[in-house]
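A single protein chain has been removed from this complex, and every other one stays in its place.
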Amino acid sequence: METVSREEFLICAISRLLCTPDICHVAVGAASPIPGAAALLAQATDNPQLRVSIIHGDTNNPFTDGGRELFDCAGQGRIDAFFLGGVQIDGAANINLVGLGKYPETTRRFPGSFGSAYMYFTVPNVFLFAHEHSARVLVPRVDFISAPGSSPDDVARKGGPKYLVSNLAIMEFDRAKKLFRLLSVAPGHSVEEVVEKTGFEIEIAPDVSTTSEPEVEQLELLKRKVAPSLARTYPAFTLRVFGINA
Amino acid sequence: METVSREEFLICAISRLLCTPDICHVAVGAASPIPGAAALLAQATDNPQLRVSIIHGDTNNPFTDGGRELFDCAGQGRIDAFFLGGVQIDGAANINLVGLGKYPETTRRFPGSFGSAYMYFTVPNVFLFAHEHSARVLVPRVDFISAPGSSPDDVARKGGPKYLVSNLAIMEFDRAKKLFRLLSVAPGHSVEEVVEKTGFEIEIAPDVSTTSEPEVEQLELLKRKVAPSLARTYPAFTLRVFGINA
Amino acid sequence: MINSSIDNLISQIDDGALIALPAEYSFVPMDVVRGLIAAQAKDLHLLCVPIGGLATDMLIGARCIETLEAAAVSLGEAGAAPRFSEVVVNGEINMLDATCPAIHSSLQASEKGVPFMPLGGVIGSDLVVHRKDWQVIDDPLGKGNGRILLLPAIKPDFALFHAPLADRDGNVWVGKRRELFTMAHASAHSLVTVERIQNECLLDDDLYAAGTIPSMYITAIAEAKNGAWPLGLAGSYGRDNAAIAEYARAAKTQTGFEAWMQTHLAGKLKCDAGVGA
Partner (left out) sequence: MINSSIDNLISQIDDGALIALPAEYSFVPMDVVRGLIAAQAKDLHLLCVPIGGLATDMLIGARCIETLEAAAVSLGEAGAAPRFSEVVVNGEINMLDATCPAIHSSLQASEKGVPFMPLGGVIGSDLVVHRKDWQVIDDPLGKGNGRILLLPAIKPDFALFHAPLADRDGNVWVGKRRELFTMAHASAHSLVTVERIQNECLLDDDLYAAGTIPSMYITAIAEAKNGAWPLGLAGSYGRDNAAIAEYARAAKTQTGFEAWMQTHLAGKLKCDAGVGA
């Protein structure tokens, strides 16, 4: 078996999480190549009915009512899964996409909250994606709440955090207890390492396991079928990870 | 000179009222052939910059954002003149498009308020059009207020009644005094007749005059240029009044 | 479901459903309306978007309607809507009088997933007195904008419309008839008839895409040639003014209406009427 890249590993892991009857429509942002590939892979694997909408993408982009349609569509309850990142994520599943340090000055500024402050409330299964599993990203308390992980009863909320996925671990958010539970750890890593590199308290699932490696068929499908359709929307990513030009 | 029909007389009279620098954009409903013809005639006469939008018409219909665009457009302040009818109109310029008798039962039901309850508030120059000048239409108090002629200070209102036009008379609404003032009377009729056939108190302008007859050039323009372009939107009217088939 | 049948569309609409129909300047699904009448649909809540015409008058005459919300009902140049005028005076349906932009805004509220939308004007109209579901509030921003009307979201169970064209992926082209986008976005389901279904994906062509409602909003599509008759379908065929005038005359009485409907529901009489595509 060839070496599996970090990106391929993540794509395959996320793809498995998307294969559930609850999820009929996954929307993915234009800046999210790994989730985009995972959603298309889930569709290609065994779920042809799964609808994958890549926002502002040159392919798999069904929107015809302008920039607001994604948000309207989520507000209507037509989107089941969405991905959000975070320069910081805390144990209450609050996310920060704005900056480090005290706002508004900040010591380091990131792009901004995008649609997170809305999508997090409206999409039932939000996947949080940590670009780095460290105590610097997974912090006790975010410096700025772009979008809160939970809401009081007097705020309408149909959506919220479902999983937190990183290169090291897959955690599930328990909305009742308001904490993350470790479900599985990447091959070659330990529960202890995950606990140490997570800057907030987590629960360990009794049946915590090792995250499955990509299957040969999955990888084959990813390279042959998914990557080419991804290339027009995420050209730099597709070139770097799969060596495919748009 | 040929006989001038009632419709031609009204079209020409309204057309003159539309030729004023305040009015750059006239919108006309699909069920308003006389105002529609008047607006197109004003444009053809000496005002090529006058924008005429015939809502839902097959011609002169610039709208591309669906049924709400007319109302949005008015809300944006982009429409300077609009026409409203009334099965009843009262001296305070309240209009009733819903029915006679006590609502909701009513003794006679008419189509309904359409967009009047909004357009009357947003368009600066609303022309009220009475299909019949009688004390049965021009009443002391309408049975149902589809749209009020004036509003208290705590209700935002940029628009309202400007003129009331009938086959007998042209009256102007005085927004400060909240009453109609008789400006001119159709040829062959008297101020006394107008007063008698108006079911509410009116003021008589000191310089009350006789409404001008259509000019030969106006009629010629109306038949040659306006009528054909009207035919696709108001086929029955154009056939009956001008003998032109769509 | 692409390539469904009109019967299948009708079978999805339970008695008591809240259905939305477009105005006559838009794309009215007359075959579906006839189907509902033939199936003796009952207790429907009909939302006219925003004005009713022939379809509304027929559904009222056929006793399919329990509640009607509309800014107006009229046959346009063919005159008053005869069944509507009589039935409303008799108090036989629950009439919710509205004004055009209020209906558009209520649908936009559902489109955006918010519980209400504000609308300027209207205050002082007797509509507000009678619409217990409408609410006037004081300027919530405190910026001197005064009182304003709030309209509750309306979420139809079914948006029903006809369109010139769909594709095999379930996308529907309606061109500039954008109120159909709003209706489809706001409704739980959209049941659509079309003149024609093509193989090529409408979203692959930039020109068509601009006027295409994507399949995610569409529940089922059935082909219905001349499906808007006797109304017109802009760009495809005109109104059959003679047939509409005939209806307007016949439906002046309930007996006349019933005779007319019986004739016109039987068989494919509409094809005999000589409609050109």
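First chain written, first letter: the chains are A, B and C, and each begins at residue 1.
Here is the rule we go by: contacts are C-beta pairs under 8 Å (C-beta built on N, C-alpha and C of every residue); 3 or more make two chains touch, one makes a residue touch a chain.
Please read these numbers as outputs of a predicted model, since none were measured by experiment.
Chemist: Can you say which of A:His56, A:Arg136, A:Lys178 or A:Arg224 touches the chain missing from this structure?
Modeler: A:His56
Chemist: Where the complex has a chain not shown, which of C:Ile2, C:Leu119 or C:Ile154 is the residue touching it?
Modeler: Selected residue, touching the omitted chain: C:Leu119.
Chemist: With the full complex in mind, choose from C:Ala209, C:Ala228, C:Ala248 or C:Met261 the residue touching the hidden chain.
Modeler: C:Ala209
Chemist: What residues on chain C make contact with the chain left out of this view?
Modeler: Touch set of chain C with respect to the missing chain: 105, 112-120, 135, 137, 139-141, 143, 145, 148, 150, 152, 175-176, 206-211, 234-235.
Chemist: What does the interface between chain A and the hidden chain look like in terms of residue numbers?
Modeler: Against the missing chain, chain A presents residues 30-31, 56, 58, 63-69, 71, 75, 97-99, 103-122, 144-148, 151-157, 234-237.
Chemist: Since one chain has been left out of the picture, which residues of chain B touch it in the full complex?
Modeler: Chain B touches the chain not shown through residues 25, 51, 53, 62-65, 71-78, 122, 156.
One rule holds in what follows: only the chains that are shown with their structure count from here on.
Chemist: Determine, using the mean of C-alpha atoms as each chain's centre, which chain is farthest from chain C.
Modeler: That would be chain A.
Chemist: Counting only Cα atoms for the centres, state how far chain A is from chain C in Å.
Modeler: The mean C-alpha positions of chain A and chain C differ by 40 Å.
Chemist: What is the distance in Å between the mean C-alpha positions of chain B and chain C?
Modeler: Roughly 28 Å, centre to centre.
Chemist: Taking each chain's centre as its mean C-alpha position, how far apart are chain A and chain B in Å?
Modeler: So the centroids are 59 Å from each other.
Chemist: Residues of chain C that touch two or more other chains: which are they?
Modeler: Expected reply: 181.
Chemist: Which residues belonging to chain A are in contact with no fewer than two other chains?
Modeler: In chain A, no residue touches at least two other chains, as defined above.
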